[in-house]
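Here you go, one structure.
Our next item is chain A:
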Amino acid sequence: MNDLIHHPLEEQAILFIAALVIFSSFLMLAQKRLASLVNVFAWQGLLLALATALSAHTQQSPHLYFSAGLNLTLKAMLIPWMLSRLIVKLDMHREIEILLYPSITLTAAASLVLFSYYVVLPIEHLSTLATRNAIAVSLGVILLGMLLMVTRRQAIAHVVGFMAIENGLFFAAVSATSGMPMVVEMGIAFDVLVAAIIFGVFFFHISSSIDSLDVDRLNRLSENES
Partner candidate 1 sequence: MNGLLATLEPLLFIFISPLLAGWIKWIKCRLQNRRPPSLLQPYRDLAKLFRKTPVVASHASWIFEATPYILFASMLLAVAIIPSIAVHLPTASIADVIALVGFLALGRFFLILAGLDIGTAFGGMGSSREATIATLAEPAMLMGVFTLAMSANTTNLAIAIDYVLDSGLVLRPSFVFALAGMVMVAIAETGRVPIDNPATHLELTMIHEAMILEYSGRHLALIEWAGQIRLMLFGVLIANLFFPWGIAETLTPDALTKGLAAMLAKLMELGMLLATAEMMLAKMRIFRVQDYLGFAYLLSLLGMLSHVILEVG
Partner candidate 2 sequence: MIALYVLICIPLAGMVLQARLGDSRAAGSWNVRINALSFVAALWLAIEISNQGPTSTHGGEFRVDAFNVYLVLLTAFIGLTTSIFSAPYMENERVHGRVTAKRLRLYHSMYQGFMLAMYLVLTTNNMGFLWVAMEGATLATVLLVSLYRTPESIEAAWKYFILCGVGIAQALFGTVLLYFAAGQTGDPATASLQWSVLFAHAHALNPQVMSLAFVFLLVGYGTKIGLVPLHNWLPDAHSEGPTPMSAILSGLLLNDALYAVVRCKMLVDGSTGTQMAGYLMMGFGLLSFLVAALFLHRQKDIKRLYSYSSIEHMGIMTFAFGLGGPLATFAALMHMTVHSLTKSAIFVTVGHAAQVAKTQQLEHIRGLIKTQPAIGWGLLIGTMAIAGFPPFGVFTSEFLVLTATMQQYPWLTPLLLLGIVIAFSGLFHHIQPVVYGAVPDGQMPVEANLWPVAAHLLLVLWMGLAIPGVLSHWFEQATQTIAGSLPL
């Protein structure tokens, strides 16, 4: 019964977009250049907004349109724009980061998605929504975002990973519970915005203190020595 055939077209579209979203997370993991990483991130934001809008349509819950718009402006436009501006400013746009064992990373990512599916499976069937299968995807996006932060050494990559996690959260909220209460949505969006701004501030501080954004060089504070 849970076969895709039996869903109306919009829901099929949502699930398709979900697939694209997780795919974009994989892409991010694979990106070598920061600029393209940010681009992929922007695309993910766009996809999310799209999915939200669609589910707003299917679930007749108008306030989702609003959050879709919010997401579009924040994650798909504002933040990517800021990031890419930063990249240009700190001229890192042609910097290429050597990924350690990309194949292993991607395998790990795949198994993470599998794991998240395994974790979420027992609770999925509770949902009455058609988009419930997307919960696993959203959890996967979150985990992949963390994986991204673990594997990258560029501060900007960390920010992207962080925002990707936010994406996953947002997607989870949409797909599992058709959005959070309005006030919470607002608050979250506000926090994300402020966070983005503060990140921007930090890049300059960091790059001025250690003339690069390589987080591995932020290791003054350590108990390990001596």
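Candidate selection criterion: all candidates are chains of the complex that A comes from, given by their letters.
What we mean here is this: a contact is a pair of C-beta atoms (placed from the backbone, for glycine too) under 8 Å apart; a residue touches a chain by one contact, two chains touch by 3 or more; residues count from 1.
Computed from a predicted structure; not experimentally measured.
Touch between chain A and the candidates 1 or 2 in this complex is found for 2 only.
Contact residues on chain A toward candidate 2 in their complex (touch as defined above): 119-120, 122-123, 126-128, 135, 139, 142, 146, 149, 155, 158, 162, 165-166, 168-169, 172-173, 176-177, 180-181, 183-184, 187-188, 190-191, 194-195, 198-199, 201-202, 205-206, 209-210, 215, 218-221, 223.
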